[in-house]
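Structure first, then comments.
Only one protein chain is missing from this complex, and each of the others stays in its spot.
Letters A and B mark the chains in the order given here, with residues in each chain numbered from 1 onward.
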Amino acid sequence: MRHTLNLSLILAVFWLVNSGHYNPLMLSLAAVSVAFVVYITHKMDIVDHGFHPFRLSVKLVTYHFWLIKEIVLSNISVVKSIWLGNKTISPTLATLSVSQKTDVGKVIYANSITLTPGTVTVGIQGDQIVVHALLRESMDDLKGGEMDRRVTELER
Amino acid sequence: MDIVIAVVSAIFLLLGGFLCVTGGVGILRFPDFYTRIHATGVTDTLGAGLILIGLMLQVPDVLVLVKLVIILLMTLFINPVATHALAQAALKSGLSPLLQSKNHKGG
Partner (left out) sequence: MLIAATVAILVAMFLAMIRGIVGPTFYDRILAVNMFGTKTVLFISLIGFVMGRPEFLDIAIVYALLNFISVIGVLHFSGSVEFRHDDHDNSTVEKDS
């Protein structure tokens, strides 16, 4: 029930931000559409289980700043190898083990790997993920496990 | 103050445009599918991000700023998922990646 309330609140804020018209007719239409979407999610039975909104914490904010730094650095290396040509790339495929316990943690880790250019999560199964990297160095960085450690810290 | 914001916004827009063209060159230049994914990663993260931040610096009102933030967040959340789904489908269908052999280091 709490999740349903949260969902309707988020949808209402999203509608208000996107609309910019606040006369009674529009607002009543908004209420109807929010109610309709909540009804559909109830019918699909995805709200109260299998729906884990994460807690917003200071750790999450610092993690995102670190992630932005990583994205910028890996962008520079990928752009360099695009302009220098195919001789500078060394594609590798490897299976890494993850240390996160929860599904949300694994999803954050896999998405962070894909979000940094130069490394892509190709498959995930249990505690193992398959990663394709453009450069051997970025794969070595991942094997060093700093990102893994930071995401695991986020879970607590 | 206005001129500083205008210059910073112009720099962001130009850098973003350059990164987008770089991604386009990369998707043409790289030898196989799995390496081309990394080229699109450049345009999807920093290319899109820099252009949208450059636009955010010259917004007329707050509502437009919020919409730009929504577009940026959507790009950053949606693209990794789509890329991952695509790579996984390719690997499952048996498209094997081109790999560098181990003794041929730095080649």
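Throughout what follows, contacts are C-beta pairs under 8 Å (C-beta built on N, C-alpha and C of every residue); 3 or more make two chains touch, one makes a residue touch a chain.
Small disclaimer: the values here were computed from a predicted structure and weren't measured.
J.: Which displayed chains make contact with the chain that has been left out?
T.: When the full complex is considered, the omitted chain touches B.
J.: Quick one: say which of B:Ile5, B:Ala85 or B:Leu99 touches the chain that got left out.
T.: Spelled out, the listed residue whose C-beta touches the missing chain is B:Ala85.
J.: Write the list of subunit B residues that the hidden chain touches.
T.: On the side of subunit B, residues 9-10, 13-14, 16-18, 20-21, 23-25, 27-28, 33, 36-37, 40, 43-44, 47-48, 51-52, 54-55, 58-60, 64, 67-68, 70-71, 74-75, 78-79, 81-83, 85-86, 89-90, 93, 95 touch the unshown chain.
Everything that follows uses one rule, which is that only the chains that are shown with their structure count from here on.
J.: If you average the CA atoms of subunit A and of subunit B, how far apart do the two points sit, in angstrom?
T.: Using C-alpha averages as centres, the distance is 15 Å.
J.: Write out the stretch or stretches of subunit B touching subunit A in their complex.
T.: Within the complex, subunit B touches subunit A at residues 19, 22-23, 25-26, 29-32, 34-35, 37-39, 41-42, 45-46, 63, 66-67, 70, 76, 79-81, 83-84, 87-88, 91, 97-100, 105-107.
J.: Mind pulling up the subunit A residues that touch subunit B in the complex?
T.: Listed in rising order, the residues of subunit A that touch subunit B are 17-18, 20, 71-72, 75, 78-79, 82-83, 85-87, 89-93, 110-111, 114-123, 130, 132, 134, 136.
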